[in-house]
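Each remark here refers to the structure printed beneath this line.
The complex appears here without one of its protein chains, the remainder shown in place.
Each chain carries a letter (A and B) given by its place in the written order, and its residues are counted from 1.
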Amino acid sequence: MKLKKIVTALALLSITATSFAADNKPIKIGFITDGASLYSDIDGIGGKEAMEMAIADFGGSVLGRKVEVLYADHQNKADIAAGKAREWIDQEGVNVIFGGTNSGTALATSKVTSEKKRLYINNGAGTSALTNEQCSPYTIHYTYDTIALANVTGRAMVEKGNKNWFFITADYAFGEQLQKDATKVVVDNGGKVLGSVKHPLNASDFSSFLLQAQNSKAQVLGMANAGGDTINSVKAANEFGINKSMKLAGLLVFITDVHSIGIKNAAGLLATEAWYWDLNDETRAFAGRFIQKMKRMPTSVHAGDYSSMLTYLKAVKAAGTDNPDQVLAEMRKMKINDLFTKGGYIRKDGTMIHDMYLFEVKKAEEVTKPWDYYRVVKKLPGEQAFNTLAESKCPLVK
Amino acid sequence: MEIFGLPLSAVLSQLLLGLVNGSFYAVLSLGLAVIFGLLNVVNFAHGAMFMMGAVFTWMGLTFFGIGYWPMLILAPILVAIVGILIERFLLKYLYQLDHLYGLLLTFGLTLILEGIFRSFFGVSGMSYSVPDALAGAVDVGFMFLPIYRAWVVFISLVVCFGTWYVIEKTKLGAYLRAGTENPKLIQAFGINFPLMVTLTYGFGVALAAFSGVLASPIIQVSPLMGSNLIITIFAIVVIGGMGSIMGSILTGLGLGLIEALTKVLYPEASSTVVFLVMALVLLVRPAGLFGREK
Partner (left out) sequence: MKKNQSQIFYIALILFGIVAPWFFYPIFLMKILCFALFAAAFNLLLGYTGLLSFGHAAFLGGAGYICGYIIRDMGASPEVGLLGGTLFAALLGYLMGSLAIRRQGIYFAMITLALAQMLYFVFLQAKFTGGEDGMQGIPRGVFLGVLDLQNDINMYFVVYAFFLISIILIARVTSSPFGKILFAIKENEPRAISLGYDVDRFKLLAFILSGALAGLAGSLQALMMGFETLSDAHWSMSGLVILMALVGGVGTLIGPIIGAIVITVLEHKVGDIGNWVFLVTNIEWFRTLGESVTIVTGLIFVICVMAFRKGIVGEFLDKLKNRHN
């Protein structure tokens, strides 16, 4: 009996000893994203890679301290994300958490970081609620949000005459917000929403949902989902001949999705993204480095991970400390000019205002080299793509 | 024309899809029922076997260039071998014990198998194309029915009724059924009953794997595809009557149709309706619709 108690105590003690043994000197940065599931190609471990590239480009250390990125896969579960964030803040002395894909986890993490007064920078989650109803002085929404998607893709489609919509929506924070924001744009521009159906996140079979869409006789199939869900929706739409009677509107599309869908079935899709690898020499250089390590082209989220990390490090240097309040003050003063965007800035509600592009997926015959998928249709300044401070629902700006 | 306030085409198209799903349910629950009926084992690993059938099919094409048609035979055989190993080295020691232990063992095996495949393939799902011979869709008026899905229904029904026939109508089936009642007597007749049991388990999981091959072009091939299905399959077998072959087939098909109707009326409830049905059936007919209380 006694022996057992001693053994148990020793075991527990040694486990904690390993956590306490962690060195206090390096600056530890937390990064939580979807690492293995339906959004893993969009951000995933590639995001960590992009961040490490930024750290390397910055010099590897700031204020004499090495920079270390802690990585966790939230598996699209809000409790895992929030739990990890809390643990890192409490146990590892983390002062900033970078969030990746999945809006539910982003909202949950943002709550934890705000409560603990630490910085939260998100690249990859869509929900505009991060900077509206659930905004926080400590949360920065960097790469894109659902309002921008709705304003750019949504408006472009309605203006082409596609007035009647039917939404298939991922049944969680992101899908609902995207459907809401897109509906507003459709209705404001004279269109109508004939119906919608919710599908579980990471659904395996879209056939029954798509048939419902078809039966609504709407002109447009609005896909308020992303990643694997969008890929499967498009594939199923083609399989059931729905693309013949309806126009497919991918409300959130990344270049990795186009790659998985295949150029044959994706041609003509509109995509709103903040960045594309083939825009200029600077972007191509980044892409070249990225594809060496990851065997895949970087998405706009990866570029956002790079840029936000670089911006953060610059702010820490300028502030002379990694204290969140002071770093935030510096970040809000900065103009962001790097390979991700030019003339970007962080607004009071936490949105990083920057240009957004409307791309169209090329036809198979127009593709001249690997990953040559996009044609630039339009470039919109950030003030037009994102919502204005007046429209914002963030209590901080009222 | 309107049914439930919806156009007929909407209802019919969902029902047709429901029939496709029902075919999967039928083949899967058939395997489970065979294993329970003849071995008295609640095979929780059935979902993992289904998943392995699909993953092997995908691996066959991606790594070895083996196409769909050969994999239809090969994948079930490979999974049957895995099943036989499980039965020989693990399961057979638990037959004397409570049902509970077989269930727990196969539950543990499911975790191991899924974990192994997850560590190699992640959970995002890999796609597998419809074989060329079955590509394309047919316009049946109220919808475009992909030819592949019609094939699924056809071959599933063939396999289901073939299995039923063998078990209920042939001498081999008679031996199996007699053996579960009285293994010693069957052995006295010179029949190697333990071997039959092993082969039966192998066959049961081969059915699951076969279903997995059929599913590869339709559902994303992912290490978790089995665990999403397994409790539904359990519910079906329980509703049908845990030892009844025909019960599982009919219940599987029936549930596909019930789910389809639910999708039309109250889509969110479609994955839960099976449990409602199961609870009701168990309270009214404890041994299931077609079962006999053991």
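A few comments on the model shown:
The working rule: contacts are C-beta pairs under 8 Å (C-beta built on N, C-alpha and C of every residue); 3 or more make two chains touch, one makes a residue touch a chain.
Since the structure is predicted, the reported quantities are computational estimates derived from the model, not experimental observations.
Checked against the hidden chain, the listed residues B:90, B:257 or B:289 yield one contact partner: B:90.
In the complete assembly, the contact with the undisplayed chain comes from A:111, out of A:111, A:296, A:332 or A:393. Interface note: of B:42, B:145, B:245 or B:260, the residue touching the hidden chain in the full complex is B:42.
Although one chain is not displayed, its contacts with subunit A can still be listed: residues 1-2, 4-5, 8-9, 12-13, 15-16, 18-19, 36, 73, 77-79, 82-83, 86-87, 90-91, 103-104, 107-108, 111-112, 115, 171-173, 201.
Listed for subunit B, the residues touching the missing chain in the whole complex are 42, 90, 93-94, 99-101, 103-105, 107-116, 118-119, 227, 231, 234-235, 238, 242, 268-269, 271-272, 275-276, 278-279, 282-283, 286.
Methods note: only the chains that are shown with their structure count from here on.
Centre-to-centre separation between subunit A and subunit B, using Cα means, comes to 38 Å. Here subunit A touches subunit B in the complex through residues 36-41, 75, 197-198, 200, 202, 204-205, 207-209, 211-212, 214-215, 227-228, 231-232, 235, 239-242, 260, going by the rule given at the top. Within the complex formed with subunit A, the subunit B residues making contact are 6-7, 9-10, 13-14, 17, 118, 122-125, 127, 130, 137, 139, 143-144, 146, 218-220, 222, 225, 228, 260, 263, 267-268, 270-271.
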